[in-house]
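Scroll down for the structure; my scribbles are underneath it.
Every protein chain except one is present and positioned as in the full complex.
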Amino acid sequence: MDLISHLPALQVIVPMLSAPIIVLLHPRGLAWAGATLAALVSFAISIALAVAVLGGETQTYAMGGWPAPFGIALSVGGLSALVLLVVTGAAAIALLAARPSIDQQIELERQPMFYSAWLLGLAGLAGIVVSADAFNIFVFMEISSLASYVLIAGGPDRRALLAVFKYLIMGTIGATFYLIGVGLIYMMTGTLNLADMESRIGDVAQTRPVLVAAGFITIGLALKAAVFPLHVWLPNAYTQAPHMITVFLAACATKVSIYVLIRFDYMVFQPTMAEHDNQFALFLMPLALLGILVASAVAMFEGNIKRLLGTSSVAQIGYIMLGASFISLAGVEASVMHIFNHALAKGGLFLAVACIAYRFRDLRIQELGGVAKTMPFTCAALVLCGLSLIGIPGTAGFISKWLLITASLESGPFGWIFVAVILVSSLMAVVYIWRIVESLYFGGSANRDTVIAEAPLQLLVVTWIAALANLYFGFFPEVPLALADNAAGVLMGYGK
Amino acid sequence: MIFVFSLFLLSLLIIIAIAIVQAKNLFVSVMLLSIFSLLMATNFFILDAADVALTEAAVGAGITTVIFLSALALTAQRERKVVGGRTIALIAVGVLASLIIYATFEKPRLGDPNAPVHQHVAPWYLEKTPEYIDIPNIVTAVLSSYRGYDTLGEVFVVFTACIGVLFILGAKPASLRGERNVERAGLRHHLIPQVVGRLLVPFIVLFGLYVQFHGEYGPGGGFQAGAIIATGVILYALLEGEAAALRAIPRSVLLGLVVGGALLFGGVGVVCMFMGGAFLDYSVLQSDPVWGQQLGIVIIEAGVGMAVCGALLSIFHAFAAREIAQ
Amino acid sequence: MIDLAVDALSWVLLALGGICVLIGGVGALRFPTFYTRTHAASLTDTMATLLVFSGLMLQAGFTLATLKLLAIMLFLLLTGPTATYALANAALESGLKPEAPTIPGRTRKKADS
Amino acid sequence: MKLLELLGYYNYWVFAIALVIGLYAVISKTNLIKKLIGLSIFQSAVFLMYITMDKVEGGTAPIIKAGVEDQIYSNPLPQVLILTAIVVGVSTLALGLAIVVRVNERYGTIEESEILESD
Partner (left out) sequence: MTPQNTILIAICLPLIGMLGIIIAGRVSANLREAVTLITALCLAYVVWSLLPELMAGGRPGVEVTQLMPGISIAFRVEPLGMLFSALASGLWIINSIYSIGYMRGNKEKHQTRFYACFALALSATMGVAFAGNLFTLFLFYEILTLSTYPLVSHKGDAATVRSARVYLGVLLTTSIGLFLPAIIWTYVAAGTGDFVLGGILPGKLQDPEVGLLLGLFVFGIGKAAVMPVHRWLPAAMVAPTPVSALLHAVAVVKAGVFAITKIITYTFGIEFLFDSSSSGWMFYIAAFTILAASIIALRQTNLKRMLAYSTIGQLSYVVMAAAILKPLAEVGAAIHMVAHAFGKITLFFAAGAIYVASKKTELYQLKGIGRRMPWTMTAFTIGALSMIGVPPTAGFVSKWYILAGAFQAQNTWALFTIIGSTALNAAYFLPIIYMAWFAKEESGGKDHGEAPFPAVLALTLTAMLTLAFFIFNGPVIELESQVVQGLAP
């Protein structure tokens, strides 16, 4: 077998196997270097995979050489490739910038374990995305969850511990619900392979266990994806986590759960269970709309900048869910695109916040008055990413918003309501982003006797890379669009 | 006959579960929890799941209890009176329960041989294993070859938990009073437990090794073995004091075990890749694929054993050391 | 003929063992003080173990199973009393003084008064 | 026979009840350790569900005995899955307890209500 065919496996193995080695790298900075290297390699792998998928065929891999329903199969299609890009890209970017901020927040002797946990988180997320086996997804879900508990618990404030405990409880319940659902389906079909499930579930589609299983899986994953109103764990966790971890998790953690939710529902349930698509839409759409409005409204009044952005993530997840709940080609494409673009915008924003936090301990907005005078570049990047989050044309955020509005206009008589909701929440986004901007640029500079300089170069450069990516993909979104097209086609069953 | 017995056990399970939730003394609930796990293990055994029963007994009833107790020693013994929030919870779980029970009445009955579960994949395992892998214990075969990737993931879950606990408890305690004062004497001054314990420890470890290497033929394998050996060492630590245990197996060695085990498992997979197979495709390890499979299984089971044993012990020590630091 | 006798014997042993367990349980519930209860409970993991296992061994005959049963019995006979001892000892250390043995009636009255 | 039919579902009922008992503890208890205890009941209940499906009437543990023909074996797959799940459970538990210990150090209590007051 040649290297290319091994890529799906390598995507997971590389970060996973480098994690134990990292633990042993004690000399200063070595652990960071190793972790960054591993992350970059897996990013390269995901790019190669994306290229291969754009080349036309879905990449599949039989673990241990055992054929599909008996062994564990991996498969990477358009959707997986895009999410992989997001996950590995976020990890690579965050790790590249991480060192100064982490040195500030984590004691030196604990850093090797921290970085190793980071790689494990990456491996877990990647493993979820590439896997085509329901139970295997659960295992890697647990790896990533445990790793992210550890990472968040690294937060300096004592509230971090409580936040992560809540997250642990919620996450475990979610995962266990998923496990129950998978068990019920397995009970009725006798297989764990997703594709095989789809082909075998048809005969038993209307039996009670399968219906209940669909419920369990949807709720469990929604819990892990922080779909409103199951999002209560998210803002605290993001606020209290170490800054670079917030960058990493905000960019991709919940996205992966959404990915599993969408994939499971579109590929296993909807083709086989009559009326399921309507149930799915009717279940998700109200939640999505409520989430968009409520979360945006709450974000407008948040005091802490990280908490504000975290809350806005809940609203953004609402967008993704809304697109998915249209059950239409355009809708799915829009939501997949938004997975990508929101990762860009939020990642950039949190990077900028990390830069600011490197200099200022207190992240309440009114305490950040006039920061722009001392950190002009950081603030400029923050504004750029903020515009992308709002969806100003020329930024990545605009693309997905455009697609989303188009999809809602096509979605039927109620389209206008969705458009209205999207626009209103965009305006709310203007408000909460501009609260930050005004404070940064025109706020009365609080009493700071300490001399403040720009953030360290390492952080700054990476932040700007992210910011410029927001611009680049605002003007040249062909690649993600192509992947999203492919994904939507496959999910809606045109690809097969 | 066996059905009636299992009915009795299951009912007991429910009763104990309720007792666990009701007990106000955390120590009591933890003890009941370990009994709960033992009953669970018994049920598993009745349901023909020998490996799972062994694991549940070793991990659920053994290790879990130890960790819980060492955590309790660092925190509170009793829980405060709960105020409110019950009715909502009751309603929620009530709905959930009725939902699941609603679902049960279209499930295949217990032991129904025509259940879909027994139709599709499972028979293939039972029928092909002698041909492809040729070891008696199908569970081990599935665990370490057909679904070896899952098992790798599982090892890494344990690994994550291990470094996680080390990371979280590695933080300096808020108040470092008397850093590592006089090491606890363990049960030195109790003659009888010490003698008996000393007598038992080697046998426990021996049994662990047996379970490890007999896994292909009988119930057992890396996880169970790792857990059992860990239990033995923990018993030693209880008798001789934690410091003595650390003298016997220092932390670095434990970490080495964890890392080594994880890497051993992964390494085998990578070697398979280099020898032209898929990841974890042991058939390529030897000229004869069946031999290759068996070889691979032995190695990765060893890796699993090392990793699990090391991880559980490191976790135990992390808690115990905390105890001393306090 | 002989194996019939063996069978009968084994059943007798098993029955006795069961009775021992029962007695132990009742004692553990009904006895007044901690130490007395421990004492009662300890009956189960000495006498009962011995009887039940020997009964089972007779059932099994001369096979590998017998050997295993023997090993388990030895294990239990070693650990059970030790555990009881450790329990009582811990209680003593935590300052629970054993009272003079009393019959239930008296203690109940004492409890009333 | 009808009774036995119903008894065939008894395991599933026990699974359901144990599950919700655990969940109830997780939701309603404010003591963090008690929550975790509830969590582990919650998880073991799921193990019961999986193991229940692997049973086949007249079957034995799936360990092939040499020379014995037409022997019915129970389903090995759920057992494998649950072996994994058990280890996952204990890992989560260890992590949770470590966090609780740290909480106790930083806050001096493990009662959620009191912690929320102190923040």
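Which chain is which? They are A, B, C and D, in the order written, and residues in each are numbered from 1.
One rule holds in what follows: contacts are C-beta pairs under 8 Å (C-beta built on N, C-alpha and C of every residue); 3 or more make two chains touch, one makes a residue touch a chain.
Everything numeric in this text was worked out from a predicted model, so none of it was measured.
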| item | value |
| --- | --- |
| Partners of the unshown chain among those that are drawn | A |
| Selected residue (touches chain absent from view) among A:P8, A:P235, A:G348 or A:P477 | A:P477 |
| Candidate in contact with the missing chain, chosen from A:V232, A:L329 or A:I392 | A:I392 |
| Subunit A residues touching the omitted chain (full complex) | 387, 390-394, 399, 402-403, 405-406, 409-410, 419, 423-424, 426-427, 430, 434, 438, 441-442, 475-477, 481 |
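Convention: only the chains that are shown with their structure count from here on.
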| item | value |
| --- | --- |
| Busiest interface, counted in C-beta pairs | B-D |
| Distance between chain centroids, defined by C-alpha means - subunit B, subunit D (Å) | 12 |
| Euclidean distance of C-alpha centroids - subunit A vs subunit D, Å | 29 |
| Where subunit A and subunit C are represented by their mean Cα positions, the distance between them in whole Å | 59 |
| Where subunit D touches two or more other chains, by residue | 19, 23, 53, 77-78, 81, 84, 88, 91-92, 95, 99-100, 102, 106 |
| Residues within subunit A bordering two or more other chains | 135, 139, 142, 146, 149-150, 153, 186-187, 192 |
| Touching pairs - complete list by chain label | A-B, A-D, B-C, B-D |
| Subunit B residues within the subunit A interface of the complex | 99-100, 102-108, 115-122, 124-125, 145-150, 152-154, 156-157, 159-161, 163-164, 166-168, 170-172, 255, 258-259, 262-263, 266-267, 269-270, 273, 276-283 |
| Residues of subunit A that touch subunit B when the two form their complex | 1, 6, 9, 13, 16-17, 19-21, 23-24, 61-66, 69-72, 107, 109-110, 113-114, 116-117, 120, 123, 127, 135-136, 139-140, 142-143, 146-147, 149-150, 153-154, 184, 186-192, 196, 200, 204, 207-209, 211-213, 215 |
| Partner subunit D, residues of subunit A touching it in the complex | 135, 139, 142, 146, 149-150, 153, 158-159, 161-162, 164-165, 168-169, 172-173, 176, 179-180, 183, 186-187, 192 |
